[in-house]
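Data block below; observations after.
One chain of protein is taken out of this complex; the other chains stay put.
And then chain A:
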């Protein structure tokens, strides 16, 4: 007998994206599509020096441009707006901080920092006038390299700091010195992860409308975290939160970039308040490309036994976060540290981390959130051990993975991994990619001058984080409301910048309530309508958005069942709600349509619902398990409920004449626990892998010696294009999390680090006959040729 087919709308089905028709037909409205009458346009005047004191700003010429309404300098802005509060305040973590302002008042610390803003009737007028704002600087020495910034005589970004370090942290337990001394083999290396960026195709943008008569501010924003933005604007502008409404409807991709904390958020709101008109600012691509995603140097030492068991890991990390930002990006390197040693049994670890500021634009939050770097480093280290011992890299991974029967497993750095089967992922990948076959083919082709390589990359992705005392929240809230007609409105605190969690949450609500998914409407990203929530980050939306929606949906379902059972004159434990009816479990003919039960409760409350509170609405928050903020004996906390995992294999063909790396095959074995909507999970993974491939092979933000961004458009900052990405063959493994509502673990971040690591390992494998040692990413053709030359010179 064939298994019953799962409807696409059920949990586990691949329902199509709910917003598909609107997006496909051009009806969907992104922030720039809102064009209210009388809206003015803003243009930001940015610093042209990497470090300097603002001596004067002459706005006269700009003010004379027709259509110009306001030219705002930092000094005047500071009279009306306070500092932008941090998403994660470094001071809360014992680090150094500085006031982040919407426009700089006295000093600038990077090329591109906002110093003034122009508001005009049209975009062209604002742009023209902005070019006429004359800013005079006293140029100060600057530093663009994090390691130089650590030197005692380096220029200081923030004079009141003791140096250029935001914070120094040490992670890990055990005695690494003793473990290294006892190891059969000790290997070390240095890895440089280049500065890449997220660059969603829709840039950031804000449309602020100040209603002076009512004292109310409405902001349409391309933003992941509307409630946090409301709080931030209330704080920086001195308004009541209740007088601010943030609407973030359609967002054209975000990948962390659109987490709140950018100066322009406060700036655009202030410009609307000062002009009394709606003001729109849409970021230019050059501005989007200033935002970094990662740039780190890792120096590692690993000890291992002769049979390839890794016994100790020492890693010194210097993370270049550019100038400090109120956005969450500066905190990402912490996760690089704590995600080590990833999914491996390494008892003794010592991770030293310096988060360093330089005179470059800030690093902003980015998919992977620092965890990507941990995987790049750990996977390189495993391969280096394998090479040193003459063992196969797949075998070394197998020997070191945390066994599936050891979960939950607490790592040396303190993470409590909930569940998984990493060897299972390895087996699936090696089978699917035909690991042994590739090795044979590699051997056949080498004498012919073709250099194939295969690389593996394991990735452990802590998801749905909670950072105590910050707006990185590990819970979220959902309201489920049924109307008198039986239609369901879901209001949730999580947002969807494109990944489709709105569809997934609707599937959950429809399944839990027993009603058709077509009855379910979802509302996200509106602080006036949705319950307090925290938006989208850290793979949290289905874990906590889905979890809270489940709780609320069950409340409403239970109410329907209670009244329905009374109307059917059977005990409540004999009814169920399914297929849009309340029915007797063993007699489906006895059924009442859900809308009829809803109408009965809400119109005949006194007649038939004695003792039943006549409300078909529930607001619930969901806190997953496993998070533990009580420091243990080593001072470690545990900020994540659940850990997705994946294993990547990539087959490359390296042209040793041109240095070009061609990707022949890509296999990803992926485990995010229960999949609410497998097609959407796959979509997230494919996108993340493509982003990882870009940062591994072509994407790099390049700055001139003066600190100006040179790679300021897509002609010089090279995102992968269709022809650059091989078909990603995905294999799924499901190890449900014991700590989340449906056993789901979060999807969306896994892919960046795994792809970087697998590509780097594959390139080194391909070029093994030349003795090449990969030292970082991106592996652009010139870099690859340089590695070959360098190996030849040794």
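Here, contacts are C-beta pairs under 8 Å (C-beta built on N, C-alpha and C of every residue); 3 or more make two chains touch, one makes a residue touch a chain; residues count from 1.
In this text, contacts and distances are computed from a predicted model.
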{"item": "Listed names \"Methionine biosynthesis protein MetW\", \"(2Fe-2S)-binding protein\", \"ABC3 transporter permease C-terminal domain-containing protein\" or \"Alkaline phosphatase\", matching UniProt entry of the absent chain", "value": "\"(2Fe-2S)-binding protein\""}
{"item": "Contact residue for the chain not shown (choose from A:146, A:251, A:269 or A:601)", "value": "A:251"}
{"item": "Residue of A:499, A:547 or A:659 touching the missing chain in the full complex", "value": "A:499"}
{"item": "Among A:607, A:630 or A:722, the residue in touch with the chain that has been omitted", "value": "A:722"}
{"item": "Sole contact to the chain not displayed, among A:308, A:683, A:707 or A:776", "value": "A:683"}
{"item": "Absent-chain contact - pick from A:29, A:53, A:440 or A:529", "value": "A:29"}
{"item": "Chain A residues touching the omitted chain (full complex)", "value": "14, 16-17, 19-21, 23-30, 32-33, 35, 122-124, 198-203, 250-253, 255, 282, 284-285, 497-500, 679-680, 682-683, 686-691, 713-715, 719-723, 725, 727-728"}
